[in-house]
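A single protein chain has been omitted; all remaining protein chains appear in their positions.
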Amino acid sequence: MTRYTKDHEWVRMEGDLAVIGISTYAVEQLGDVVFVELPGEGKDFTAHAAMATVESAKAASDVYAPISGQIAAANAALSDKPELVNEAPEGVGWFVKIKPSNPAEIEALMDAGAYADYVKGL
Amino acid sequence: MRYLPLTDADRKEMLAVIGVKSVDALYRDVPESALLKDLVDLPTLQGEIDVHRHMQALAEKNTPAGRTAFFLGAGAYRHHVPATVDHIIQRSEFLTAYTPYQPEIAQGTLQALYEFQSQVAMLLDMEVANASMYDGSTACAEAAMMAARATKRQKIVFSGGVHPHYVETARTACEALGLDVLVLPAAIDDEAAVAKHLDANVAAVIVQSPNVFGVITDLRKIAEAARTAGALMVATFTEAVAFGAIEPGGSYGADIVCGEGQSIGNALGFGGPYVGLFAVKEKLIRQMPGRVAGETLDAEGKRGFVLTLSTREQHIRREKATSNICTNSGLCQLAWTVHMTLLGEGGLRRLAQLNHEKAIALADALSQVAGVEVLTKRFFNELAVKLPRRAQEVVDALANKGVIGGVAVSRLSPRANMDNVLIACATEMNTDADIALYAKSLHEVLQ
Partner (left out) sequence: MRIETTSGNHGLQQAEPLIFETGHATGTGVDLATPKGGADRFGGLGRKAGLDLPGLSEPETMRHYVRLSQKNYAIDLGLFPLGSCTMKHNPRLNERVARFEGFADLHPLQPTSTVQGAIEVMDELAHWLCTLTGMPAVALSPKAGAHGEMCGMLAIKAALRARGEGEKRKRVLVPSSAHGTNPATAAAAGFTIDEIAGRDDGRVHIDDVKAKLGADVAAIMITNPNTCGLFEREIKNIADAVHEAGGYFYCDGANYNAIVARVRPGDLGVDAMHINLHKTFSTPHGGGGPGAGPTVLSAALAPFAPTPHIIKRAKGYDLREHADGTQAFGRMCAFHGQMGMFTRALAYMMSHGSDGLRQVAEDAVLNANYLLSRLRQHYHAPFGEGPCMHEVLFDDSSIRPKGVETIDIAKALLDEGYHPFTTYFPLVVHGAMLIEPTETEPKRELDRFVDVMIALAERVNAGEIAYFKSAPRLAPMRRLDETRAARQPKLRWKRGDNKTAIAAE
């Protein structure tokens, strides 16, 4: 079950890791993604901390950790093919996998329906 | 007024369209006490004749380098700039163009930038170069800050051979950021000393070759030591023509090569504007400051050029930018690339060789003067010369004889403890007669 933040990150559990990326709405606002800067494995983040950056030709945006935890993996495919983020932002365009330190944080985020309503109101 | 096309009739008509009685009404947001009623206390309008006369009189109070036997370098060099260069940079479409943010109508600027970047990378034997910095000294400062970002370390070590102005400029910028700057004592020939200070805190060692004393150094071992310690080696320079004859920093494995490009295409100009050259290894591109042009295609599949990797820059990243830089050196960078195109590889190599031969002649002539010792053994076109007296006095006395013999180290660096050393330079512009006059005058001054 995918959950969303107000800053347009998504997170869903796959096994005991949380996969994280940015939403389709975010990607539409950004335009063509040209570069993604991801944190290294083993780095710890608390929820809401700036974790990564995503760049288009004309803009750079911070991506925030939706939940607290430690980076287990970063999507290496994005360094050669940043366009994966445009093609499948909620699929193969994922950013990082985190080992959550507090799984309850995910429940507090918006589900798909609530996020869709939130985006409508923007 | 000759630059103001609006007539009084225009102004009246426009005010009517706007719907106000006078232009003062348009300044209504200015606090009353701050809106000046009278003219500022400065001279009023002057025509070309008077301005020309005034500026001419000021210019004539100076002694142009070419009217002397001129042997001064130390960061700015007197070379011949072909007549074509000045013609091209004064074309309206280059002189009065803006930064190429609208690439469809700026391909002239952008292609020249791409060619410039390529020429700089080739000259310095590096993978990538940017569109130029303000000058060599600020390029050096930016290199230090870039190294800190790239390594996430806090300390910068300068050799005792880097130009003191470069050190001071970089120190000012680095200390503002909270970086730790270590400057080794002035040393004629010891770039390698920086390696002794490598530790886990050092982001970069900054060396110069040819250094401010003219000495050329093999930087390979320093680069390896830096790499082993997880630091970067920044190889800086002040005389770009040197690399037509000697190995550039890139060949020694430098991570960043940066310095002054003024020698090519640009006059001495009393210190500016100049053009900073900045080149890095490809893996460091995203940390590189300044503008950069890149190749791409247009909607019809034709090759064109655009400014790219803009997300490093201040107009997008704001406080997270790689640097606060907005401008590059535009026209000076164009002059550089035009001159380099006129030279070509053959021309540059020949120019470099001529410079070196003049420097050899100078070294030999000065060595013959009693009490004078040329300290620089391996050089391109600059020499550190040890005198039996205070160099500043000698420089002043030589000037009275129409010889600009160089600069006293004490002027650049009062604490260097080298009060008897001067730095002299020879270029292709020096004649044998100049060199003979220098030696003769030096002999007379030292009597």
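Here the chain labels run A and B in written order, and each chain numbers its own residues starting at 1.
Just so we're on the same page, a residue touches a chain if its C-beta (ideal position, glycine included) is under 8 Å from a C-beta of that chain, and two chains touch if they have at least 3 such contacts.
Please read these numbers as outputs of a predicted model, since none were measured by experiment.
A.B. asks: Where does the absent chain touch, in terms of which shown chains it meets?
C.D. replies: When the full complex is considered, the omitted chain touches A, B.
A.B. asks: Quick one: say which of B:Ala69, B:Ala106 or B:Val421 touches the chain that got left out.
C.D. replies: That would be B:Ala106, which touches the missing chain.
A.B. asks: Going by the contact rule already stated, which one of B:Ala192, B:Ala225, B:Leu284 or B:Ile360 would touch the omitted chain in the full complex?
C.D. replies: Of these options, the touching residue for the absent chain is B:Ile360.
A.B. asks: Going by the touch rule given at the top, which residues of subunit A touch the chain that is not shown?
C.D. replies: For subunit A, the residues touching the absent chain are 31-32, 34-35, 55-58, 82-83.
Please note the rule applied: only the chains that are shown with their structure count from here on.
A.B. asks: On a C-alpha centroid basis, what's the spacing between subunit A and subunit B, in Å?
C.D. replies: From the centre of subunit A to the centre of subunit B is 44 Å.
A.B. asks: Given the complex with subunit B, which residues does subunit A contribute to the contact?
C.D. replies: Residues of subunit A touching subunit B: 34-35, 37, 55-60.
A.B. asks: Which positions of subunit B touch subunit A when the two form their complex?
C.D. replies: Subunit B reaches subunit A through residues 286, 308, 310-311, 316-317, 320.
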